[in-house]
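Yeah, one chain of the complex is gone here, protein chain that is, but the others are all in their spots.
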C-alpha cells in the first residue's frame, strides 16, 4: 500500500467546497498527521505546518478520508497543452525540448516550491512538505514501503532521476506500487486515459519514473502500471527532452493530446482529465 | 459608481512613501474595509488579511482616500514592451501569441497569485483578495453595482471571459462603469493615452473585456469607454492571441508602443504611462 492519495480529475472547485476552513495557527506540526494526532484536529481545512528548519507554511489537510491526516504537498496541472515545455510546465521543462538539459526543471528532486494552496487545482503546486515530511509522520502500514525510498517523493526521485536517456522502457522504470482506491476503481481510472493505451496498462498501481520507447522519462503514472513504452499518454511530468514528435510530448501532461484536444480517441485522454489537476497528499 | 480606484501612472516610489507603515498583525480582517470598521484603523499601510479558507496575507490598505478602506488587490505592469507575450506578461500570455490558447494565462479569472506588495509598482501583482473579497465588504453605494457581477473582478471575468474570438468589437464588450475621480479628471486621463485614440474614447468610465477589430480581447480600459475597435492602444491585459501585427500587440500593455516607445505620437502612449503600474483596489 502506498501513502499518496491521488484525487485525479479533481473538479476545479473541490478545494473551496471543503467545509468551514479556518485558520488554525495554534496547532502547528510537521504534517497533517501530527496535527491530527497531537491536537485532535478532525476538520478538513488549512493548517499551519513547519519544516525541520522552521519554515512555516499553510496547506490543506484532509482529516476525514481513510482515517485522515493527509497533507496536500503538490499538484500537477497542465496550463496549456499547446505550449510544449514552455512557461507553466514546471514539472517538466520551461525551456523547450532540449537534450542538453536531460532532467529539465528538476523539480521532482529539488527543494524549489511554487504555487499556492488555494490555486492548487488551477496551477502547479509544490510546498515544503514535498521534501520535508518523512516516514516518522506516517502510519504503520505505510512506513514499510516509504522506508525503502527515503520517506517521500523528493528522495524517491533522487534515487530514480526523472531524466532523458537514463534507461530503457520497462526495464529501467521506477517502482509500481499497489493502491487502495478511496474513489473509483481499477477500471474507472483506466477509462479516463486514451483508448489506445488501455491494453498497455494494468490498473490498481501508482508507478514512478516510467520511460518511453524513445528513452524519455516521465514522473508519475497515476492509477496504472505500464506494460509497454507509450507511457507519455498516461504518465505525467518528466525530464527536459522527449524525442518523438519533438516537441509535441514535452509538457506536464506529456502526450495526453496526441490525437487532438480532449477527444478521448486514439492516444488522447478525455477533456475532463486534460483539464484536471493531480493532487498529491502525504501521510 | 465603481469600487475600483485606479492610481494609473503611479510614481514608482508611491508605496514606500505612504507613511509610517507598521506591522498590524492583531487587526486581521477579510478586507481593509473590515479592518477599518472593526478596529478603527485609520493609517495607510500594510495590514494582515485572511481569506475565507484561512490563507493569511499582507497587503496595502489605503485608509484615507475617499473614506478609506481600500484594499490593494492587484497591479498591472509592463516589464518589457518589446517582449511580446513572453515572461512577465502575466495578465496576458507568457507563451507567445497563440490562437490555440485563446484565454492565455487566464489570470483574470483564476485563483493564481503572484508578485509582492512592496514590488507592486515594479511588477505584476495579484493577491488572494482579488478573488476572495466580496460585496459583503463593500460600502452601500458600491454594493449595488458589484452585486450584478458577483462582487469582484474574479467573478466579473468569469462572466466576461478575456479570450480571443469571444465576440465582436463594441457589440460584445463587457460593462463600462462611470467613475468618480479622486485625482485628475476625464480630460487629464485621456491625455496620457495616444493622440490617435482620443476620438475613439469617452472619459469618465472604467470598461471591461473590450474587444478589438481583430476579435482580440483586452481586460481593462482605465478611465475610458471605447467608442471603436482600436482598444489595444488604451486597454490593458488580455487573452492569448492578438492577430494584428502578430505578435506586436501581445503583452500586458498591448499596443501601447505601436508608434514607438513612449513617443506619445500616433498610437503610442506617453513614456510616463508606459512605465507606470496600474494598481487595483477593492472596498
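So that you can tell them apart, the chains are marked A and B in the order they are listed, and the count of residues begins at 1 in each.
Definition applied: a contact is a pair of C-beta atoms (placed from the backbone, for glycine too) under 8 Å apart; a residue touches a chain by one contact, two chains touch by 3 or more.
The shown structure was predicted, so the numbers you read here are calculated from the model rather than taken from an experiment.
Checked against the full complex, the candidates A:29, A:45 or A:128 give a single residue touching the omitted chain, namely A:128. Note that of A:65, A:95 or A:165, the residue touching the chain absent from this view is A:95. Contact with the undisplayed chain is limited, among A:64, A:113 or A:259, to A:113. When the full complex is taken into account, the listed residue touching the unshown chain is B:86, out of B:35, B:49 or B:86.
Listed for chain A, the residues touching the missing chain in the whole complex are 50-56, 87, 94-96, 98, 100-101, 105-106, 110-113, 128, 131. Although one chain is not drawn, its touching partners on chain B can still be listed: residues 15-16, 21-24, 45-46, 58, 79-80, 82-83, 86-88, 115-119, 122-123.
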